[in-house]
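Notes for the one structure printed next.
One chain of protein is taken out of this complex; the other chains stay put.
Labels run A and B following the written order; every chain starts at residue 1.
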Amino acid sequence: MDNSVSTQNSLVSVQNLSFSRGNKKIFDDISLEFERGKVTAIMGPSGTGKTTLLKLIGGQLFPEQGTVIVDDNNVHRLRRSELYNLRKRMGMLFQSGALLTDMNVFDNVAFPLREHTHLPESMIRTLVLMKLQAVGLRGARDLMPNELSGGMARRIALARAIALDPMMIMYDEPFTGQDPISKGALVHLIKSLNTILGLTSIIVSHDVQETAAIADYIYVISEGKVVGQGTPKEIEQSESDWVQQFMNGTADGPVHFHYPAKDYVDDLLSTGKRYS
Amino acid sequence: MQHTSTQDTFVGLFVASGIVGLFFLALQVSNLSSFTEHDSYTVTARFENSGGLKVKSPVSSAGVKIGKVSAISFDPKTYESVVQLSIDKQYNTLPDDTTASVFTAGLLGEQYVNLEAGGSDEYLKDGGKIEITQSAIILEKALGQFLFKSAEEKK
Partner (left out) sequence: MIELLQNLGKNTRTGFTKLGRGTFFLLQIISGILSVLPRPRLLLNQMYSVGVLSFLIITISGLFVGMVLGLQGYYILSDFGAEETLGVMVAASLVRELGPVVSALLFAGRAGSALTAEIGLMKATEQLSGMEMMAVDPIKRIISPRFLAGLLSMPLLAALFSAVGIIGGQMVGSGLLGVDEGAYWSQMQANIDFQDDIINGVIKSIVFGFVASWIALFEGYDAIPTSEGVSRATTRTVVNSAFSILGLDFILTALMFGDN
């Protein structure tokens, strides 16, 4: 089987992808392109399966239909060892940071280096300190993960994600639950890593302002479909009501405030304990 | 992983004490130390009836355990029970006219083979035969005989 598929400018290309969980269709025939060296954002409300998309790209989940191509490899056709080799070149930043709780910050950042390389310990030390310096937390190397704030944990995780000098990084909700200072620090970090290291970045987020500030291109997803795409400017001027509601954060609009339910008055007047 | 060396010490201690425990069970608790199959020799004894004797039943002489029963089989030609006794090598001076009998330890205890030394100058060798045997006393048989006898006397 020939796994190489050429796509001109895209590092990651998602083609006609469908995925469902149980009876719920999470993605319905969507296609996305992520250009090399650019920051591409995927936006949409919570629960639209944005994290699922990253796991599909990383080959942790299998789609029902469609293909995912990363650096000319069809991710879901690769053999296990090939997939693992590809993953060494893909960094991923989990929402929680996903630091290993039984080792300190230094060992966490050193973890991928120790697992995948046979570098001498002195070299590993230098590399780890460089990565920690890049995220501004060289002084925190002896702390344990439970001693870190959420923002620090994410920055450590970022240092770990770039430890093997990957070609791309996927950020899963990097700004969620961060105070403004941490958010600012992360925005700055993502942008500078992207330009300095020439990384391709994929950001999954629902934080409109921060994402719009650093993204080169934005896809807006809702109910398994792409409802809007373009540069941040184009998205802002989008005529879609849905996109407008999402970008401006109004309570009611095409997405209703109320979860689907039967008529309010009927519901209050009915006596039954169970919904039949 | 800061306390790696203390952890290692504890793991070492744990494994060592576990192995000591295993050796304790093998040598102090079980019969492994008393004698093994290798340093024993086998002799055969034929009984008219070996009663409740089993493989691993003790073989003793003068009340001391000197071996165990290693096999019991039935000879279809002579209708006898063929019992193989494996005896510890250190007791290799049993005369070849030794008597083997099946005894019971106590009234209801387990059955064992008792060897009573004779007066010969020749010793039993590996693969040798004990010619003089005395069968197990079957309680029902003995009881039956006793009742029969006393009934006859009354007549």
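By our rule, a residue touches a chain if its C-beta (ideal position, glycine included) is under 8 Å from a C-beta of that chain, and two chains touch if they have at least 3 such contacts.
Computed from a predicted model, the values in this text were never measured in an experiment.
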For chain B, the residues touching the chain missing from this view: 1, 7-8, 10-11, 13-15, 17-22, 24-26, 28-34, 56, 58, 65
Positions on chain A contacted by the hidden chain, ascending: 55, 58, 60, 84-85, 87-88, 90-92, 94-96, 98-101, 111-112, 115-116, 157, 160, 164
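We adopt the following convention: only the chains that are shown with their structure count from here on.
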Inter-centroid spacing, chain B versus chain A (mean Cα positions, whole Å): 75
